[in-house]
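Worksheet: one structure, shown below.
Every protein chain but one is kept in place in this view of the complex.
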Amino acid sequence: MSELVTAGVRPGSRAHLVGLARDYGVYVALGLLVLVNLVITPNFLSVDNLRTQAVQVVPVLVVALGMALVIGTKGVDLSVGSVMALATAMLPMYLGYGPVVAVVICLAVGAAAGLLNGSLVAFIGVQPIVATLALLVGGRGLALVISGGQLREVRNPEIRELGAGSVFGVPYTVLVAVVLVVLVALLVGRTTGGRQLVAVGGNPRAAEFAGLPVKRVLLGVYVIAGVLAAVAGVLATARLTASDPSRLGELIELSAITAVVVGGTPLTGGRVRVLGTVAGAVLMQLITATLIKNDVPASVAQMAQALIIVAAVLVQRERNSS
Amino acid sequence: ANPEGGGANPGGTSGGGQQVTKTQDAGGAGCTLQQYGVEKLDLTKATVGFSQSEKEANPFRIAETASITAEAKRVGARLITTNANSDLGKQISDIQSMLAQGAQLLIVAPLNSEGLEPALRAAREKKVPVITVDRKLSSAAPCKDYLTFIGSDFVDQGKRAGEAMAKATGGTGKVAILLGSSGNNVTTDRTSGFKDYLKASAPGLQIVAEQTGDFAREKGQQVTEQLLQANPGITAIYAQNDEMALGAVTAVRSAGKKPGQDIKIVSVDGTRNAVESIVAGDLNAVIESNPRFGPLAFSTAQKFYAGETITPTVIIQDKSYDTANAKAEVANAY
Amino acid sequence: MSEDMPETTAQVVLEASGIRKSFAGVHALRGVDFRLRAGEVHALVGENGAGKSTLIKVLTGVYQPDDGELRYLGEPVSFARPAAAQDAGISTVYQEVNLVPSMSVAHNLYLGREPRSGFGLVDFRGMRRNAANLLEDLGIDVDPRRQLGSLGLGVQQMVAVARAVSTDARVVIMDEPTSSLEPREVETLFELIRRLHQRDVAVVYVSHRMEELFQICDAVTVLRDGRLVHSGPMYEMTRLELVSTMLGRPLNEVRREGTTAFGGDHETGSTALLRATGLSRRGVLGAVDLSVKPGEVLGLGGLLGSGRSETVKALVGLQPLDAGVIEVDGRTVRKGSAASAIRAGVVLVPEDRKAEGIIPHLSVRENIVLAALPRLSRAGIVSRARQDQVVATFMERLRIKASSPEQKVNELSGGNQQKVMLARWLAMSPKVLLLDEPTRGIDVGAKAEVQSLVDDLAEQGLGIVLVSSDLEELVEGADRIVVLKDGSSVAVLTDSDVSVDGVMSAIAEGGTDE
Partner (left out) sequence: MSTSQESRSGTVAGMVQRHGALGVLVLLLVVGGLAFDTFLTAYNLGNLAVQASFLAVIALGMTMVIVSGGIDLSVGSVYALSGVLAAYSARWGPLAALLVPLAVAAAIGLVQGLLVGKAKLAPFIVTLGGLLFARGLLQFLTDEGGETYLVPRDSAFLQLGQGSVLGIGVPVLIVVLLYVVGGIVLQRTRFGMRLFAIGGGEDAANLMGLSVTSTKVGVYVLSATLAGLAGAMNAAQLGSGVTVIGVGLELNAIAAVVIGGTLLTGGMGSVSGTLAGVALLFVIQDLINQVGGFNSNLQAVVSGAVLVTVVVLQTLLSRARR
């Protein structure tokens, strides 16, 4: 995925190594963390453990995929956690019509949320961070109003199977995430829309001059982010076997943004790294797991997390300001 | 259109779960109208302000607000409510705003055991008595900053959880603690009570991990999954609220173990879902934390205005649920 | 090299020796020596991508050289940041106008050295007054309170020059200061340079306009492919020799080319391909009428800020209009919609390629195919093969110099970026091509290529609107010229009136009846 400009760079030269570290910094960090865990964490290399990490990373990863697209256009979507809450609130309400209908309704709600965000950004020109902040504040409230504020157990067998089942040892939720990663990677790399998205983020004015449908691209990106957040909401609900609109997806926007940025997508837009985002999300998940498994107190854990995040971006920073 | 049903009865008025006073701390001299320096008031015509600390998004808060709202209605008082949304600054503004709107009596569920001084000062200046519920203000002075505190003893809840844990495990095992949110004194108290009990009365129970689950079900589930893999020897889990315990149940099950048997789980709160889980055998015991403050708060106020002396602390009697009584008590859980 | 230099008595102020600089595998400078004497105007020339701007950035602390030594006033120096060079007395106008668009002209002139009143506070009134004086002194007619970004590129360029010369610098470096300037402003600039010369200030002057070099420069240094190929006094060289040294081609080969590569007049169709009537926008455009026939090159003439750029932007829907009709092939195009203009076959190569043209972090390939993407895709899936084909065609046809199509476009030299812009729009096979300063910053060789390309395209039946501040280019290239003044079309020049004098007098006359 990473578009390393290798043209004419001598392998092994300093420039080459720096380029590598920059482009693969997140993978290096990931590798180091795995090594550390092999030494200090009991049972780290068990299939069960790997599966647990994979399953736990799914919601953040799915949200981060959408976030990466939004960030690619120089935007940001703070509302993803609330959209997850909306999805989880809607799900049990429509399970009576069957799981498929219920899930489709959840996704539609996500799309509607994205449409709201996208319209504010594209048509009114509200800055993304505040446009989506409004839904961050209001969306969860709405989810709680809809659901009456209470957590609800989800007993639907299909949904439970989605959360707990697996094929050939691969949990369904992980499978869904993998499919989404592939789709988003294709979208970014292979479709007109994907290339236009990157252009809009790289230089909105030039994109407009090139006749690109800037507004439509922006709108589309927020809609996709909304839908992906809703997917994350459904998956998380399935796994929890409960709809918990008050807590589900709390602060996930920060984790997702971190995953995206640690994965090498700059917040200044104009570039989207899909595989990097996956690696970023996995890195964040492993940090959390490492700290919990080794029973590090919350205070120290937070400080350690801060240092690791900054260190990870430090490895892959751009040299030269120009 | 909702075949899922589930959910709990949000009302706080159901007869069975009424709060009962356990102790009336007579440590201080108590408090009278004259001592507090406020005017007599007819509650049936009064404006009462209730400042809730957190969103009504969990059974405890829902039941607490519902109970106070219902009792105000029963008494006939006009009630203004605010919700601080877990923001201390907002709770102060909320209280001041209610004073500005003419509240004559305040019931406050403090977000934190410290930090309400400015709001209490504003109430004092307006000669409006404050009853604090569910969380005790640690350094504020009763009969000066506030009239009285009505609520549970969180340390005691921790202790009783320890006791229940000892009973469920037979006194030996490796325990993981799912802590509530950091910085919350409920977390601190429920931890210290539990640990004190273990040290004193159940030395065979060894604490192998303490990780925060933020009082949330999903977090409880995720943390438990991680802990069980890192410490396969864990035999018991103490969750500081029901949500985390129920998350732990799912995690234990997905680790291929039987919750309630292979791994004993004890929690605090006493929500309907949790008590039902005891019945189902997934949880071993739940210590109640009763949120139905309405009747006791209003009757305390009525006594106060009637000239009686009010003790500075009213500790309520919390039940405990276990396999023996859960089935019978489900209906009383909130 | 230095042995060949004639002895001069003037003090050497700035000296670079053996400078090397490469970027991720691109060798921009491969051991360049450069010597600048007090009071001289030193031309730095070379093809696009020869390394001129890179050398300047090394001299001024923007880049650190990989190897080589820098001496300033005899002392070895190393400027860590542009600020260090500026403090030392080296003042620079960089190639792409580098000012802050969101701030006012006055702010831009005095950023970092604002006049201060009591308490160390910025004295805005003084600043504005100084700015007004400075601008007037330089003959730049612009309100210092205007936001810089709202001005045309030419005015911005003059502001950058004004900023550079208003300091007490010992060395002033100008990287293509005239690329968007009109003859009148160029003359103003030269006057300035002469004054600097009298003050014994050394000037480094980069330009692709040959006649300018011979007009004001005393010495010349020629770079080719990052190497020094010649350095010496200006008078020793003829224009042809200079061009042949730059291009590295024998004299006789170069000699065949004229001043511009435009051919004669074109066969034009009879009915208008594009017709615009009464374009107006409050405060920007008064009333502009123009039409282009197939095979015709229509020139737009006028002074800086006369509204030429605004007019061509309006034609492709990028400038809101209060009134006016735009027709293509007799059909009215929706106003204010770039998409429908493009669909109708009208495209614009904008003048400000940094702000309106390139997508900096994308590759040359992606920049070229950007507008054509939908055509190169099936069901939204882009075809890499078709892209590569288009890119290869245009990179060859326009001789775009890049290490590969995958190089980031912002790593290209200015001139090559301009070619990428041209390629983007040619790939759309348009009917009407609007070119706003198409040869801005392009070297002599490439300029000729672009000019003959314009000829070819016209021959193929395209309608072309050409905006150029290079009057010579304008009159040689255009079949007809519409002269704008203060946002209105004031004259249409045809046949023999299409001459430098014709344009000049139309501008002058257009003014008298206002």
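Letters are used for the chains, namely A, B and C, taken in the order the chains are written, and counting of residues starts over at 1 for each.
Please note the rule applied: a contact is a pair of C-beta atoms (placed from the backbone, for glycine too) under 8 Å apart; a residue touches a chain by one contact, two chains touch by 3 or more.
Computed from a prediction, not measured in an experiment: that's the story for all the values here.
Contacts of the undisplayed chain with visible chains (whole complex): A, B, C. Only one of the listed residues, B:E71, B:D94, B:D153 or B:D282, touches the absent chain: B:D94. Between the chain not shown and the residues B:T187, B:T250, B:N290 or B:T311, the one that touches is B:T187. Note on the undisplayed chain: of the listed residues C:L14, C:A28 or C:V62, the one touching it is C:V62. Screening A:M84, A:L135 or A:L187 against the full complex identifies A:L135 as the residue touching the chain left out.
Where chain A meets the chain that is not shown, the touching residues are 78, 120, 124-127, 129-131, 133-142, 144-145, 149, 254, 257-258, 261-262, 266-268, 297-307, 309-310, 313-314, 317-318, 321-322. In the full complex, chain B touches the omitted chain through residues 52, 54-57, 65, 80-83, 85-90, 92-94, 96-98, 100-102, 111-118, 121-122, 138-139, 182-185, 187-188.
Contact between chain C and the unshown chain involves residues 62, 81-83, 85-87, 92, 94, 98-104, 107, 111-112, 114, 116, 120-122, 124, 145, 147, 163.
Just so it is clear, only the chains that are shown with their structure count from here on.
With respect to chain C, maximal separation of chain centres occurs for B (centres as means of Cα atoms).
Measuring from the averaged C-alpha position of chain A to that of chain C gives a distance of 43 Å.
With centres taken as mean Cα positions, chain C sits 72 Å from chain B.
Those residues of chain B whose C-beta lies close enough to touch chain A in the complex are 1-4, 6-8, 10, 55-59, 62, 179, 182, 208-212, 214, 216-219, 221-223, 225-227, 229-232, 243, 246-247, 250, 254-255, 273.
Chain C makes touch with chain A in their complex at residues 24-26, 62-63, 318, 338-339, 341-342, 347-348, 350, 355-363, 366, 370-371, 373-374, 377, 380-382, 403-404, 406-408, 424. By the touch criterion given at the top, residues 3, 5, 7-10, 15, 19, 190-193, 195-196, 198-199, 202-203, 205-213, 270-271, 320, 322 of chain A touch chain C in their complex.
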